[in-house]
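Excerpt of the complex: some chains, original placement.
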């Protein structure tokens, strides 16, 4: 139940943003339970790299503009003053700031002239947990807001910055945006892999007793996949708008990379669609197994009942207490009556045999592994 | 039944507009049961704010043009004369006025040159109740018509106007249109939240006895969600036409805000689609539980019948009254016959056990909460 | 069956147009069973109105051009000569004339330069009956062809012409086209309303016995709705092509009105889609009720069988005729055996009770009206 309720809390929370109903648009209303912000400043260029935590925003102005690119990362959205101060400092649009603290946005990219604003969603699980991340891209740097202080999917990017791997230190903030977006997208793959394994497990041969359980798991799996699909789809639109948009902040070279990121999202969607349809097929297949089993049980019941009901009837007849029942006096009455019962039973058995009811309906779902040997001469 | 019939009345009412069939297009034909109009005038500017109810429209001309923006709100559509008088005063197109009183329009935005005409639909519930609201946006003011005199979702906007919160008093009638539309849209979220809670409740583990009930509730829920979807979708098209339309009345700055409102509608549609699919999945899951239960009952019936029918047959045989039945004379006949019955019964039990029919098919749907501990190390 | 077969005759007739296979394109081949044409001429202007039936087309030329707008209406397509004569007189394209007599066209608007040709479909019912109407719009008048001589949905337009209500007498033939199209579209609403009432009736609580009947009715209803949807959809495309087309015959002012007509078609399609989906949901809900009922019957059967089969077995045992059966000699044998049976029966009852099989599965679908009171404080 735990995983479930967690996800649902998410969904309902997505609706509860309406708790903010009544505030003027463009107002920053923080969730009182949100963690206090932890601020980290990374500034770098081809030849330099500084990384330092900030205790307060007052230190910030002195630290800016020392390196070609500045990346300011804020973990935790629990302090409205900090966010508004940043908004004033970097000229961030109030509507965008409102979207930052309303952590249930769909992924999107909005162009506010000098500033490009993007929202994406990081994912972890199963159990499925998501976290919103917002990006403000300006000409000389990037500001990111994360919903939560706990670990993120961006550590690999930081590592590449520290060790000057790839072209990241040579490029501008738009390339950093790409690297971060790509890291967010890449992190969906291990999550999907886990679901693929669950699906794989569900697709294995299993005795009838586990079908109820499996249907239960498929139900949960479908719910999660549905939620994931709804989370991923907007990323596709957001990236497409980035690719088409001719935004001032994004260079032509970075577009090539973003196209690659877009391909990854398309691949994610493909896999998700396959998983969804596999789920549906699997569920329908299990239904057919249930129907089949009902059939087999019915067959068994009918055979047994039909065999013994007539025989019991004959026994009942000769258990009647009429004074005049000549058969009862015959010496061979007893064996003859037994013969009669046997004959009736045999008659029904022949009848059933001819209808094919005595043959088992599913002879050999187990024989399949036998195909394995002649599988070897196919190379993947 | 009440909620239901109310909603259906709505739908059918939507069709009953044809009661107006036969009137010339552009005619204002009020519903005789509609409430009499209550007129409120709000006029404001950066430094001023007036709010006053109007007893009659004759007071109106003297009050206009005193402040930069004038908002005239009419609650209740029961007086054709008032509506036509307003139409003449503000040069509203007859077709638009006809749409105002035909309170079953789809949301839309039509451009009549100097006047921009929009229709939206406010929602409350569950039980689901909707109300049409129409907007006429001119260069110096806004006229809104509401179907009903009871409370609306716009009080928060009035409050912001009164207290001069946000930029609303600084901006023109197009921004007021945005604030009102956004208030209407925002109000869908608590309604959806209620449905989310219903869905959440339905998704909880429940004994078999409640499945019939739950299927009944899902049926109702699906009906409501379907209706909501059909209500919300046209808002998306209407906002899109606003965003693309290059209307004379809408400033570039307001377009930024309307884009935000459009995002909210997209989010609503996303949530609705998830809920609809969750409903479907849940229904299919309950079906599978019903099938599973039929299976379990059949299994029980078959086991009991199959055990006792053959044993009863043997008892029947030795209850026959033949004169010559040697077993009846044996001293050990009785215990041997009991042994025979027991042997037959055991035989069937072994047969069933080997087929796996004696094991319970759904062992542990209750064990799931056990997953909770290892859930804690995931942060949302 | 009657309604059904009528509709099907329609559909098949739609296919039987191929009876005309073999004729050159653009040939007017009348159905020999079609009624003979009844011709009515209406000519009007702001200050004049003439309405007269025509005995023969020879009277026509003398009557034309006397008023600003002339509307010639032909009811019944049974006379090829008349249609061809009109075609020559007004320069109607042979392909359009072929479409007029092939009364199974989809709604459409084709531009033939000076002449605008539209096809629509009038509807009545249930039982569902449809009739094709074709419009030729020229600079000075309108020619309409109706499939049948019986009443049409256009009487209200004639009435408005006669009484000079609205702007119809002031406007040109394009506005008349709009009024006629709108009258045709408006007439779908009462038809849909009837289906809405059928759906409402079907959605009421009902005992199990009526489910079979209801499923039958839903099947018929779905067929009709499907047919209606296929009839209405092309009207949407036709109106859209009118709105976008920049046709010479349609003035800008009339476009505003046609946009309104287009909204009505969109509304019709919305309602139809809701009805279709409601039908599907309702059918699935009734299926679930059937499944549920099967479950309940099975439960009952299993309980009764399982109670009495073991008890009957015990009675059978003590009905055996073995010489040596010591229990039969005991004084308390009989009451003890009854106790044994009762104990076995109680054991099964306890077993069932613990499984929850003795509780009724659908306790209170009737309690719902109890929600009504707290419904009153919501205003529609």
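Labels A, B and C are assigned to the chains in the order they are written; within every chain, residues are numbered from 1.
Everything below uses one rule, namely that contacts are C-beta pairs under 8 Å (C-beta built on N, C-alpha and C of every residue); 3 or more make two chains touch, one makes a residue touch a chain.
Just so we're clear, the structure is a prediction, and the values are computed from it rather than from any experiment.
The complex is a homo-oligomer: 3 chains are shown here, and the full assembly described by the structure file contains 5 identical copies.
Following the convention adopted for this analysis, only the chains that are shown with their structure count from here on.
The centroid of the Cα atoms in chain A and the matching centroid in chain C are 40 Å apart. Multi-chain contact residues of chain A, defined as those touching 2 or more other chains: 319. Chain C meets chain B in the complex at residues 156, 159-160, 165-168, 178-179, 182, 186-187, 189-190, 192-193, 196-197, 200, 203, 205, 256-257, 259-260, 263, 266-267, 270-271, 273-274, 277-278, 281-282, 284-285, 288-289, 291-292, 294-295, 298-299, 301-302, 305-306, 309-310, 312-313, 316-317, 319-325, 356-357, 359-365, 368-369, 371-372, 375, 378-380.
Put simply, chain A touches chain B in their complex at residues 1-4, 6, 8-12, 14-18, 21-22, 24-27, 93, 95, 98-99, 104-106, 108, 110, 112, 124-125, 127, 129-131, 148, 150, 207-213, 215-216, 219, 222-223, 226-227, 230, 283, 286-287, 290-291, 293-294, 297-298, 300-301, 304-305, 308-309, 311-312, 315-316, 318-321, 325, 327-334, 337-338, 341.
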